[in-house]
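To start, I am sharing the structure in question, which I have written as structure tokens.
The complex appears here without one of its protein chains, the remainder shown in place.
Letters A, B and C name the chains as they come in the text, with residue numbers starting at 1 for each one.
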Amino acid sequence: MTERAQRIAENVERFVRDVVVPYERDPRLGSHGPAEELVIELREKARAAGLMTPHILDDGTHLTQRETAIVLIKSGLSPLGPVAVNTMAPDEGNMYLLGKTGTAEQKARFLAPLVSGEARSAFFMTEPAADGGAGSDPSMLQTRCERDGNHWVINGRKAFITGAAGAKVGIVMAKAEEGASLFLVDLPNPAIVIERVLDTIDSSMPGGHSIVRIDNLRVPADQMLGEPGDGFKLAQVRLSPARLSHCMRWLGSVTRAQEIASEYACRRHAFGKPLIDHEGVGFMLAENLIDLKQSELMIDWCASVLDSGELGTVESSMTKVAVSEALMRTADRCVQVMGGTGVSGDTIVEQVFREVRAFRIYDGPTEVHKWSLAKKIKRAHAGR
Amino acid sequence: MTERAQRIAENVERFVRDVVVPYERDPRLGSHGPAEELVIELREKARAAGLMTPHILDDGTHLTQRETAIVLIKSGLSPLGPVAVNTMAPDEGNMYLLGKTGTAEQKARFLAPLVSGEARSAFFMTEPAADGGAGSDPSMLQTRCERDGNHWVINGRKAFITGAAGAKVGIVMAKAEEGASLFLVDLPNPAIVIERVLDTIDSSMPGGHSIVRIDNLRVPADQMLGEPGDGFKLAQVRLSPARLSHCMRWLGSVTRAQEIASEYACRRHAFGKPLIDHEGVGFMLAENLIDLKQSELMIDWCASVLDSGELGTVESSMTKVAVSEALMRTADRCVQVMGGTGVSGDTIVEQVFREVRAFRIYDGPTEVHKWSLAKKIKRAHAGR
Amino acid sequence: MTERAQRIAENVERFVRDVVVPYERDPRLGSHGPAEELVIELREKARAAGLMTPHILDDGTHLTQRETAIVLIKSGLSPLGPVAVNTMAPDEGNMYLLGKTGTAEQKARFLAPLVSGEARSAFFMTEPAADGGAGSDPSMLQTRCERDGNHWVINGRKAFITGAAGAKVGIVMAKAEEGASLFLVDLPNPAIVIERVLDTIDSSMPGGHSIVRIDNLRVPADQMLGEPGDGFKLAQVRLSPARLSHCMRWLGSVTRAQEIASEYACRRHAFGKPLIDHEGVGFMLAENLIDLKQSELMIDWCASVLDSGELGTVESSMTKVAVSEALMRTADRCVQVMGGTGVSGDTIVEQVFREVRAFRIYDGPTEVHKWSLAKKIKRAHAGR
Partner (left out) sequence: MTERAQRIAENVERFVRDVVVPYERDPRLGSHGPAEELVIELREKARAAGLMTPHILDDGTHLTQRETAIVLIKSGLSPLGPVAVNTMAPDEGNMYLLGKTGTAEQKARFLAPLVSGEARSAFFMTEPAADGGAGSDPSMLQTRCERDGNHWVINGRKAFITGAAGAKVGIVMAKAEEGASLFLVDLPNPAIVIERVLDTIDSSMPGGHSIVRIDNLRVPADQMLGEPGDGFKLAQVRLSPARLSHCMRWLGSVTRAQEIASEYACRRHAFGKPLIDHEGVGFMLAENLIDLKQSELMIDWCASVLDSGELGTVESSMTKVAVSEALMRTADRCVQVMGGTGVSGDTIVEQVFREVRAFRIYDGPTEVHKWSLAKKIKRAHAGR
């Protein structure tokens, strides 16, 4: 591992533990994520510590994925850490996509305020399942865009749009004649109506997750990312790294849960001895050690693949399934070890458990990834 | 199964589905359970329907445990059902205990308003683990009571006291020289201070779960249940039936989650066909069918044992572990089948998942029950 | 439970424990099941004890399924028990089928020697998957029968035919123009060639499992069971009871494994105390208690359904999955508790583990049953 990444990671860890963790009981935390005011306060402190957007260097280049991993894992040690240092979803992925595919003008206008942490963004891709919409199946995209002179006009509905409420930058996917296309838009925008913010089991993401209606949204043609029909190709640039960065952050938060549960088990006594001396407890924490290590190794492996220039679709599917399932087991055991305290908000373990439950669905449910892995096995054998 | 129980169960089911379910999005539902006002409104409707406390007959006798099972399962079809028809914890167990062990006077004063659904109650037994308190280990009881003339004076702290906020009747366990003892008290009481209501992952129980301080609580001697030192013996009367009634209600709520998830899977399409036609989805729902049936059978078996007059400690431990773990798996699969909708509050599946997570800890974590089952195996072999 | 069944079950248990268990290290046990000579010797003892075919009464009537359950579970306490008392597969199912559907003449000739334990039988249905054959999918049946005067001529190949080697009675499924049909045949027969006996992970069934070639087998028309095209309908008569009786016998054998593992854990010391006092061991045995009880309850429930006259296809699928998976977990934990001894042939635990592994595939793999359960869920919702 490079020295630069280790240094950044250490600084991020210190900042999260010392500065961010005390905010974990802040009253401005709500079920739809931290209030904007709290986000601003945290980011001021991150900026002061020189840790805003730590995985993007001053010259605009990114750390490698392997380097990013050790930084983002540390940022995740608190559910508020990624918000504070600007490594969170969907911004991290959106910045990555813009950095790779935006024009100079697009970057200046839409990317710069994201990197500086002044603005948040949202990615308008998934659509309501309840309406027969896309859900995890991109082939069912129903939002349409039509050319109108030098503009495009977009209509449709989007669902589960993370961070839409409060975002200043939007990336919208819509179907042109040429195929799916991506547009950059300023937010808020009267043509993009947040119908409601969903009540979800997780609560760490500013703005929560929204159902959104797009009514005759007019976008100048130069705000299209790439060319008409490039939508899926461009989304794929973002796909694997964004998926992997989820794994990184969540690994951080479950690592912290394990610290809390282990400390609890060593301190608390029941039935005549410290909890940790009960094999029923100690074995759960031991299993956690293994699950956490395996998660770290899968992330590092997938990051290597991405760093080598490959798309890493298969590898990031494997990693997403392995890590989200392992972290769920681990968070669940942490709750169980802590008994009543584990299901209460007295520590972040309860929140981490809820967050990780959602992780098994966000960015493609486990089953969708297994489905595509099975297809890969079939293709591999067909080739013999 | 008796006809009377089937009739009551059918009526309860119809009431819950028709009257209670529409309240599931009522704004008076909060993270610490439904507001008292909502509880009163629901109970008025239950009373009007002749379904208040349906497992206790007009003459004060109870349905058998096997009969109770089919009624309480139906009451659980909504997380609000048990609140509405007064079959919920801890009242159900407290009524059972008072009915079995109270004096005529105690019953008239403390039991009658519970059975009529006018009052709620709380059982003050568990103590804070964080203070080195009892948690799941009753031998660590630290709350003390001392005789003072014709009164007892009680001091201590209690934790995870379900329904304490808003309760009118309390049953308090404290340690006398003769051993653990139980007291009936009117609530609210200035000597019983609710320090705080915990934020917990579950949210169905009115009053939530509290940390309570007892400061020089004076109780007349005739409000002791049984004799000094009878505390554990009496608590054991309540133990198995209360544990089993948890299983019943939660089976009801997860059965409903399965209905919702199945309906979702049959209606929604992805990747070219209805979700249910994807084996990855259909198999999960099939596994749920089996887990639900096994839960039902375990409850019925344990109820038979209790109806035969045995304490059923071992059987209710086995049933509690089997049912809570099976329902957790089932609720988790329901969430997963429903994807983004599953982790949102758009249906009760998300809440049921959270409730059931707590169930694996409430009334003794899975591990404590396995520990006592292992002891039983050892004793059985020692006897050979 | 009826007194008659309890009495028979007790006698069977005593016989298996006292007489059969000592044969468990008999050198005539081989990897393709016990040698015929050993089968004969065991059956002589069963006959002497009045326990031959204990679930069929002297007048030819059968115990109910619920009664049968408690008898067959006891017969399974040794892997050799069902062979000894004639409750094993496929004979048990074949006798059931013949009893329900054979003509008086067919019964006299083919059923009587089975009930008396003088003959064994085989059911020739499944076909080789390797040839593109049926496996678990009956719609792929390829063995054909053609009418030739007063005879039928059958040609095809069959796979995994349990007990074919050494059997005296065969029931053969073949496809006529009218559909699948069943034939009774005397064995051995030069037109039914055992190509080879498979080496399988299980080893309790006399004759093992064979690959069989049928070359121009001529069968008189009166040896057809039912009418041409009745094959699947008749096979279904056998289906659920035979499936359920598998569960019964295997529950017996895993119950015995649990006895052996518990006894081992109570006797043996490691790391300073009896194994059972290590939660890591005690919890496994506790989980076994629960899995065994659930298996028993599922069997009893499914038996009730069959006794009520229903086909019980869904119920027996649920039971087969639940019981085979629970017994696999249980047998696996028994092995693990016993460490090196668990993977050695020093006790029957190692054999039981292997037998149960096969059980998850025999009579329809878990996945095929889940598939049909998912279909049932779909149909149930379509009807709404």
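Here, contacts are C-beta pairs under 8 Å (C-beta built on N, C-alpha and C of every residue); 3 or more make two chains touch, one makes a residue touch a chain.
Here the structure is a predicted model, which is why all the values come from computation and not from measurement.
K.L.:
Of A:98, A:174 or A:285, which residue touches the hidden chain?
P.N.:
A:285
K.L.:
One chain is left out of this view; which of C:9, C:63, C:97 or C:281 touches it in the full complex?
P.N.:
The missing chain is touched by C:281.
K.L.:
Please identify which residue in C:118, C:263, C:300 or C:367 touches the non-displayed chain.
P.N.:
C:367
K.L.:
Kindly note down the residues of chain A that lie in touch with the hidden chain.
P.N.:
262-263, 265-266, 274, 276-277, 279, 281-283, 285-287, 289-290, 293-294, 297-298, 301, 318, 321-322, 367, 369-371, 373-375, 377-378, 380-382, 384
K.L.:
To test your reading of the contact rule: which positions on chain B touch the chain that is missing from view?
P.N.:
278-280, 283
K.L.:
Quickly run down the residues of chain C that touch the omitted chain.
P.N.:
Touch set of chain C with respect to the missing chain: 126, 129-130, 132, 135-137, 139-140, 159-160, 198-202, 209, 268-271, 278, 280-281, 335-336, 339-346, 350, 353-354, 357-358, 360-362, 365-367, 370-371.
The working rule: only the chains that are shown with their structure count from here on.
K.L.:
Nearest chain to the global Cα centroid?
P.N.:
So the chain sitting closest to the middle is B.
K.L.:
Hey, how far is the Cα centre of chain A from the one of chain C, in Å?
P.N.:
One centre to the other, that is 52 Å.
K.L.:
Where the CA atoms of chain B average out and where those of chain C average out, how many Å apart are those spots?
P.N.:
42
K.L.:
Provide the C-alpha centroid distance between chain A and chain B, rounded to the nearest whole angstrom.
P.N.:
37
K.L.:
Specify, in ascending order, the residues of chain C that touch 2 or more different other chains.
P.N.:
Residues 279, 283 of chain C touch two or more partner chains.
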